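Every protein chain but one is kept in place in this view of the complex.
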Amino acid sequence: MKAIPAKFKVNGGIHPAYHKELARDKAIENMPIPALLSVSMSQHLGAPANPIVKKGDSVLRGQLIGETAGFISAAVHAPSSGTVKAVSEAPTAMGTTAAIVVIEPDGEDTWIEGLEGIADWQSTAPKTLVEKIAAAGIAGMGGAGFPTHVKLSPPPDKPIDTLILNGAECEPYLTADHRLMIERADTIWVGCQIIRKILGATTVRIAIEDNKPEAIAAMEQAMANAEGDVGITVLKTEYPQGAEKQQIFATTGREVPSGKLPMDVGCVVENVGTTLAVWDAIVNGKPLTERVTTVTGHPVAEPRNVLNRIGTPYSDLLAFCGGLKGDVAKIISGGPMMGLAQPGLDATTTKTTSGLLFLAPQETQTFNSMPCIACGRCIEACPMYLVPAELSQMLEAEDYEAAEELNVLDCIECGCCAFACPAHRPLVQHMKQGKSKVMLKRRQAQKK
Amino acid sequence: MADQDTTQYIVSTNPHAHSGASVQRIMLDVIIALVPALLLSFHYFGWHAVRLVTVCVVGCVVTEALCRKLMGRDLGIFDLSAVVTGLLLAFNLPPSLPSGMALVGCIFAIAIAKQLFGGIGYNPFNPALIGRVALLVSFPVAMTKWHAPLNAARWTALSWIDGTTTATPLGAVKTALATNQTCPVTWGNTSMLNYLLGNMSGCIGEVSALALILGGLYLLYRRCISWHIPVAYIGTVAIFAAILRIAQPDANMPVLFHLLSGGLMLGAIFMATDMVTSPLTKQGMLIFGVGCGLLTMIIRRWGGYPEGVSFAIILMNSITPLINRATRPRVFGRKRGTS
Partner (left out) sequence: MDINTILITAGAIGGVGLVCGTALALAAKFLAVKEDPRVEAMEEILPGANCGGCGFAGCADYAKAIINDGAAINLCAPGGAEVLDAIAKAMGIEASVEEKKVAVVMCAGDSDKAPRKHLYNGVADCTAAAAVAGGDKVCRYGCLGYGSCANVCPVGAIEIKKGVAIVHPELCISCGACVSACPRNLIKMVPISRTIHVLCSSKDKGPVVKKACQVGCIGCRMCVKLAGDAFEMDGFLARRNYDIPVENEGIVEKCPGKCIIKRGDSEDPAPAKPETAPEQTEGEASETKREG
């Protein structure tokens, strides 16, 4: 079963400098458990989980510490055994505040008892498998954090025929998924089969960018005896090939209609990290308590792909990688295109922290923006075929009706436009503000 | 450790990487692309070309600085757009134009056509062309005094321009047509070579088609312009000229004549492609180029002026916003024309 090049390509996109060589050949390493684990209740899209432990409680690894709060929500589990030091509020990476459970590990790292896998998952009803995934608190680990059990429960009128595994990792610097595919291709493949069983999909595609030949080879080997319409689609390396809609188009040629979801074109996309977590949950019965984070950047002494517990402080992650060997101007949680800039190293890792990136002063700039010179580079770059030049001018003038007409809500905030803009306009910031204002207006109109 | 001291980190919205493009860099590329034509203009017209280029560039930059200061804004001259306007304006002037008039053109181009609208990015018309057209309408005699290039005294005396006027090729054609004669310009291989290299009378920057094409290729390589407008513009002119030539050989010059004479190359490569005043999308650019080509040929053939490039481009600039509205791309995931 060979890897085949993608037949379709979304126009737009950019080619940033990738710098993946900093960490791409570093095997995943397990870091020691930190002195304190601060586990956020809001690590996923949807309602934050409700903490069910209080100060002084003893917890074991894998114990439920946060209950789902609604249909679109995810459970949160203790990443290690220890004592609950506090249940308080802390700012999240996005600037809002959420409940947080601080655990002081006891060093034993004892798993909770009674965790059992489903050995014969091949003959188990999908509903049971999905319940197990929900109990494991798995959310999309590629960065979006969409609760997996919700994604794997499409309504009966939306049949899924294609499952796509997202191994693109199109962000520069990040190599976590790349290493996962090289080192754990077999387990990823089993996880993929589990998800295929749940969805009843007939076609499976693993989408990998062509700058990861080792990962492609590893997955090819793991899937050598695969049955059915299974294949690896090699995507041309470009940002944002890993974005869901763009990846579905590149792999299958189907366009997800505006405002709709991949299930509306019969597809489901899962990150390879999430697939691995699904395998762990079904086969070993283990809830999600750790993930691989790429700690990278030129100022980092030893960039690595670190397997860390959820709730590990960023400062501990950095210390495990030898600290800094140069000045840092910007700290980013995630990749440089869509990551969140951090005011400091006070935050902790979550289920969606794919990377911790440090940028030196000469690699960053503070920009003064100019008026739009209508060069059109943003239009060439936009993978949703929007006109960011016009949109940003409308949003600067606070003309939200015009922005809505120009489809500002279709923006995926990938950052390609701002990357290309010679006038250094804060395009994504305008889009974000515009989208939230338009959504607010819509909600207010609905209330009336 | 960075997280324990009082270092303040930069926090901004994504993205945190940039392509390195800047307006200044784009303008610098345009200036570099204009260098071949600049050097040839010096070669053909001597000190007068140097004088005009200096006056226009300095005039435009100083006007922009003064305007911005008076309006209480930042200086704004470091993005080099005023330098580009100055160069392009100078290229559109005959070698004998007095410096004072050139300065008037600069003030018109920068203060009125650019700064009054809000500065770079807000001007609806190409500033250099507005400057040129304002001069043409205000000083028609001075703006239509042409001289043959390579005058022996061009580097030794400024007075060589007195009394050595000649008509431009297009001017000669227009006069002939008005008096019902057949087109008088002799046209053979030597003529074509001269026109390509620039050995013809005209504005100091428009004469050498070859130098301008070289500059255009550099701009294409640096991705400052795309091929759509120049190809659509020049292509339309070629097709229109061919049709006319076939229909009425006595009253129309050959296609190559139209392509190489006048300001077509300068206009199609450097003026019509001005980012602020031309459409955003590729389809829009094609429409823009075709429109410019049609208007240019109509003015050349039937209009009162011998040269139609400046007016054609300005007229098309005025409908650029309409073109932009009509050629918005189909958004991914939507049917065409819905929102």
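When the chains are written out, they are named A and B in that same order, and each has its own residue count from 1.
Simple rule for what comes next: a residue touches a chain if its C-beta (ideal position, glycine included) is under 8 Å from a C-beta of that chain, and two chains touch if they have at least 3 such contacts.
Small disclaimer: the values here were computed from a predicted structure and weren't measured.
Between the chain not shown and the residues A:G117, A:P257, A:G285 or A:P426, the one that touches is A:P426. When the full complex is taken into account, the listed residue touching the unshown chain is B:V11, out of B:V11, B:A176, B:I298 or B:L315. For the options A:Q193, A:Q342 or A:N407, the residue in contact with the chain missing from this view is A:Q342. Counting over the whole complex, subunit B has residues 8-13, 73-76, 78 touching the chain that is not drawn.
Mapped onto subunit A, contacts with the missing chain fall at residues 91, 95-96, 340-344, 366-371, 396, 424, 426, 429-430, 432-433, 436.
In this section, only the chains that are shown with their structure count from here on.
Within the complex, the subunit B residues that touch subunit A are 1-3, 7, 9-19, 21-23, 25-26, 79, 118-122, 275-278, 280-281, 324, 328-334, 339. Those residues of subunit A that touch subunit B in the complex are listed here as 10, 14, 16-17, 172, 245, 249, 255-260, 314-315, 318, 323-324, 328-332, 336-346, 357, 359, 364-367, 370-377, 379, 383-387, 389-390, 404-407, 410, 413, 415-416, 418-424, 426, 428-429, 432.
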